[in-house]
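After the structure tokens below, expect a handful of questions from me.
Yeah, one chain of the complex is gone here, protein chain that is, but the others are all in their spots.
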Amino acid sequence: MVQQTSVNQETKHRQLGLSDEQAIEMYRYMLLARKFDERGLVLQRAGKINFHVSGIGQEAAQVGAAFALQKEHDFFLPYYRDYAFVLAVGMTTKELMLSIFAKAEDPNSAGRQMPGHFSHRKLNIVTGSSPVTTQVPHAVGFALAAKMQNKDFVAFATLGDGSSNQGDFHEGLNFAGVFKLPVIVMVENNQYAISTPYSRQVASETIAQRATSYGMPGVRVDGNDPLEVFRVVKEARERAINGDGATLVEAVMYRLSPHSTSDNDLAYRTKEEVDENWEKDGIPKYRNYLIEVGIWSEEQDAALHEEINKELKEATEYGDKAAYPKPEDTLTHVYGEE
Amino acid sequence: MVQQTSVNQETKHRQLGLSDEQAIEMYRYMLLARKFDERGLVLQRAGKINFHVSGIGQEAAQVGAAFALQKEHDFFLPYYRDYAFVLAVGMTTKELMLSIFAKAEDPNSAGRQMPGHFSHRKLNIVTGSSPVTTQVPHAVGFALAAKMQNKDFVAFATLGDGSSNQGDFHEGLNFAGVFKLPVIVMVENNQYAISTPYSRQVASETIAQRATSYGMPGVRVDGNDPLEVFRVVKEARERAINGDGATLVEAVMYRLSPHSTSDNDLAYRTKEEVDENWEKDGIPKYRNYLIEVGIWSEEQDAALHEEINKELKEATEYGDKAAYPKPEDTLTHVYGEE
Amino acid sequence: MATISFIDAIAAAMREEMQRDSSVFVMGEDVGLKGGVFTTTKGFQAEFGEWRAMDTPLAESAIAGVAIGAAMYGMRPIAEMQYADFMLPATNQIISEAAKIRYRSNNDWNCPIVVRAPFGGGIFGGLYHSQCPESIFFGTPGLKIVAPSTPYDAKGLLKAAIRDNDPVIYFEHKKCYRMVTGEVPDEDYIVPIGKADVKREGEDITVITYGLTVHFALQAAEELAKEGISAHILDLRTIQPLDEEAILEATRKTGKVLIIHEDNKTGGVGGEVAAIIAEKLLFELDAPIERLCGYDVPAMPISPSLEKFYMLNKDKVMEAMRKLALY
Partner (left out) sequence: MATISFIDAIAAAMREEMQRDSSVFVMGEDVGLKGGVFTTTKGFQAEFGEWRAMDTPLAESAIAGVAIGAAMYGMRPIAEMQYADFMLPATNQIISEAAKIRYRSNNDWNCPIVVRAPFGGGIFGGLYHSQCPESIFFGTPGLKIVAPSTPYDAKGLLKAAIRDNDPVIYFEHKKCYRMVTGEVPDEDYIVPIGKADVKREGEDITVITYGLTVHFALQAAEELAKEGISAHILDLRTIQPLDEEAILEATRKTGKVLIIHEDNKTGGVGGEVAAIIAEKLLFELDAPIERLCGYDVPAMPISPSLEKFYMLNKDKVMEAMRKLALY
């Protein structure tokens, strides 16, 4: 026991300033998001929902980043795969189920938007759209507000590798670079944009190196390692808060699932390639880490799976039973009430 | 004399493969453009034309680049300061005067567009617009056509430093980089975008380094040295023709004149700064070079000034006297004739 | 004559034009290896190679802008926008460039591109996979805009668009892709751009529409015929330039006009059609010019209850037609 503790002293998460509880919490969110997505895919196949886009394979990076930021204080502009991220900053599985069932109670859009278009003002989750990369200038705008009002929050936006080719990526990051604004942009490089592999999509060897165009650091990190992503984003946040400006983070992982439930990925990539990448999946790796450092056990893991299944079952039932918006609500909130 | 010749053997322009005649021709175009712009400014002050945007200070880079390309073979997508460039690839002062007087005979647009919006199909000068940077994807499109049709031309586009912040710069160059297309994009970095200095405009230390985002070489060159720009663009053209893809060139100079005849530049920069930069003007420097290497003399220079004055006087008179478009011509060429 | 689906008609038009003319090629996101997210270009890479069925980076302004450059050189690019909603990043290239290239160069240069844009809702696409953005581009002279409703028109208009020497925006309704089938000649043909088509002859009321709603109008007319109401249905097919002659003739036919489109009402094509009639045939009208269009909300929501409320359908159309007939 004494020995046990002394081992913990040197564990990586402790060195990074994460308590054992936090380290376990991170795992919980990663697993919760994974199970949520699996449930979403099942619901779609079962015809209970029309469509699902999952973040399977990207949970580690998303949770690592979320834990490096300040909930309900920083502003978050996630993209459609960020289920693990929004869970980690406070969205509930019940709220997400309401969203994928497109029900009136859904806090993201009251059933107006596709699932994955996150929004939750109380949680500082900023409403997003489908056209990719538009959130990058928005995040820069939040950061500009922080600078103008001397607030100590940062804005954090994510996007995909393909999306880094949009003009808004360039225009937004240059703006942030010129004014040294407190914004962190994390590209979740899952190596595909639907069917188009990185090599046919992005002309630069890495996305991180694009930071040289904007006078800011660009950091490439293993997106399957939540602790590494945590470290990198935490450092970026400190730079931002200290007035040293923006950071571009590239978290590298692999899109383990097809692009969406409408996509057949074997039309453009091999099963072998996908299987190889399952070997690198961050979730079992991180679970093993927790066990190795002695703060987690198979028993606890089984219990957690139980608990998550129960939570998701309840959330699913709630979302399924919840009421649809009233048809006439189509007409509300085009403009604010005078 | 023999000695003289042997000296010439080692002159820089010869080393670069430029004959003495070509070296002198380059000077002629630089001077012709400078005198054209000066004439344009006078005409505007005299109320003969409404507006003029000059390329004063950028002639060296423009002419150096033009001589590295193949007239009537490569495709050119210049921007509004490129008077020296379009003259060097075949536009005449008469045609340019027709343009600044907005006359029917103007080959650029028959008096439809502002001066500086160059177009001349016979000369492979591609019609340009005012919204900056849209020509970059167009140039990439010409280069794509070359690749698809196995043609040995390159597409060459120019733009300003501020314009390199537009999304089209990023999207166009990434496209060229992914497909290794034969295009050369030259940014004429005159250190200002109207009133905004480079430091408040572009977050990267240099524009050349933005090439790293596109997997292509980025070359920074002294834009006041026509021979250096010639060398750099010539190498870029060889790379393009050999299938090695695109190059981003940054030619660094200074915008010696106000942004346009509507601009008072002393509202945002000092006379001292402007005067200092006149010291670096490429035209007298290059004339001295020609004299030093013994292929040019004060007498020849005086004669050339004479000749140019005469040419411009005639061109001005022609442009001034030429007919305006017929009012009803406003309605023609919205669509092609069936 | 073979009976094929709307989407197959689009694919066939592209394939035949690419076989006929080596300067024709298609470019866009996922159009190559995957064959398009709607599989419209499935098999094209195998037949025409990587370059002529080209997967582009995710950058619509570049897709349009590169296509424009290639077109000015002499190629015939078909630039696919994955969804019409995602054309917006390319607006500057389409409106400032493509539309103005011939005019600004006084006919020295031209820009024969086709921009294919899958548009329209009713597919649980939500705000950004359902829009009808034609009103953004409508009213930009220099552009031609078509929106077919049948496989015959889809194939003929796409061939005409590819052969046209000016930029053409080709709006293809996603809901028509597999829902609508029809006969298409085996031999080569085109449907001329700028010509509307009477899809049904009638005496009592005139319906002017385009795209998916043509089918709702035809279905409604079928049923109304049983009630003794005879509807004359004009399918605009081309929304720019509008076929003014056909609009006026269809109006004269009955003196009662209902204009229908899925795009929201305010600022839509229907306003222009009504204005043309109010300017040219005011005194031949026996009823106010009615418009049945999408609601004036930013875009249609995804929740089934909301989408159903937003979308037009046979019943809503029939009700509006009956109301006008009884006026």
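Per-chain residue numbering starts at 1, and chain names A, B and C are given in the order in which the chains are listed.
Rule of thumb we're sticking to: a residue touches a chain if its C-beta (ideal position, glycine included) is under 8 Å from a C-beta of that chain, and two chains touch if they have at least 3 such contacts.
Everything quoted here is computed from the prediction, not taken from an experiment.
Student: If I'm reading the header right, one chain is hidden. Which shown chains does it touch across the whole complex?
Tutor: Contacts of the omitted chain with visible chains: A, B, C.
Student: Hey, which of A:F142, A:F156 or A:Y268 is the one touching the hidden chain?
Tutor: Answering carefully, the residue with contact to the hidden chain is A:F142.
Student: Of B:L16, B:I194 or B:V274, which residue touches the hidden chain?
Tutor: Spelled out, the listed residue whose C-beta touches the missing chain is B:I194.
Student: Using the touch definition up top, pick the residue from B:S119, B:N165 or B:N189 that touches the left-out chain.
Tutor: Reading the full complex, the residue touching the unseen chain is B:N165.
Student: Among C:G35, C:P57, C:G121 or C:G142, which residue is in touch with the absent chain?
Tutor: C:G142
Student: Of A:T11, A:T93 or A:Q113, which one is in contact with the hidden chain?
Tutor: Residue touching the chain left out of view: A:Q113.
Student: Residue by residue, what part of chain A touches the chain that was omitted?
Tutor: Those residues of chain A that touch the unshown chain are 75, 107-110, 112-113, 117, 119-121, 126-127, 129, 131, 134, 136-149, 155, 167-168, 170-172, 174-175, 178, 332-336.
Student: State which residues belonging to chain B touch the missing partner chain.
Tutor: 50-51, 102-104, 109-114, 117, 129-132, 162-163, 165-168, 193-196, 200-202, 262-263, 267-268, 324-331, 334
Student: State which residues belonging to chain C touch the missing partner chain.
Tutor: Residues 85, 88-89, 91-92, 95-96, 99-100, 103-104, 127-128, 135-136, 138-142, 240-242, 263-264, 266-272, 274-275, 277-280, 282-283, 285, 287-291, 296-299 of chain C touch the chain absent from view.
Convention: only the chains that are shown with their structure count from here on.
Student: Centre to centre, using CA atoms, which chain is the farthest one from chain A?
Tutor: It is B whose centre lies farthest from that of chain A.
Student: Where the centres are mean C-alpha positions, what is the separation of chain A from chain B, in Å?
Tutor: Using C-alpha averages as centres, the distance is 47 Å.
Student: How far is the middle of chain B from the middle of chain C, if each middle is the mean of its Cα atoms, in Å?
Tutor: The separation of the two C-alpha centroids amounts to 42 Å.
Student: Got the chain C residues that touch at least 2 other chains?
Tutor: As it turns out, chain C has residues touching two or more other chains at 57, 59, 61-62, 89.
Student: Give the residues of chain B touching no fewer than two other chains, as numbers and ranges.
Tutor: 167-168, 170-171, 174, 178
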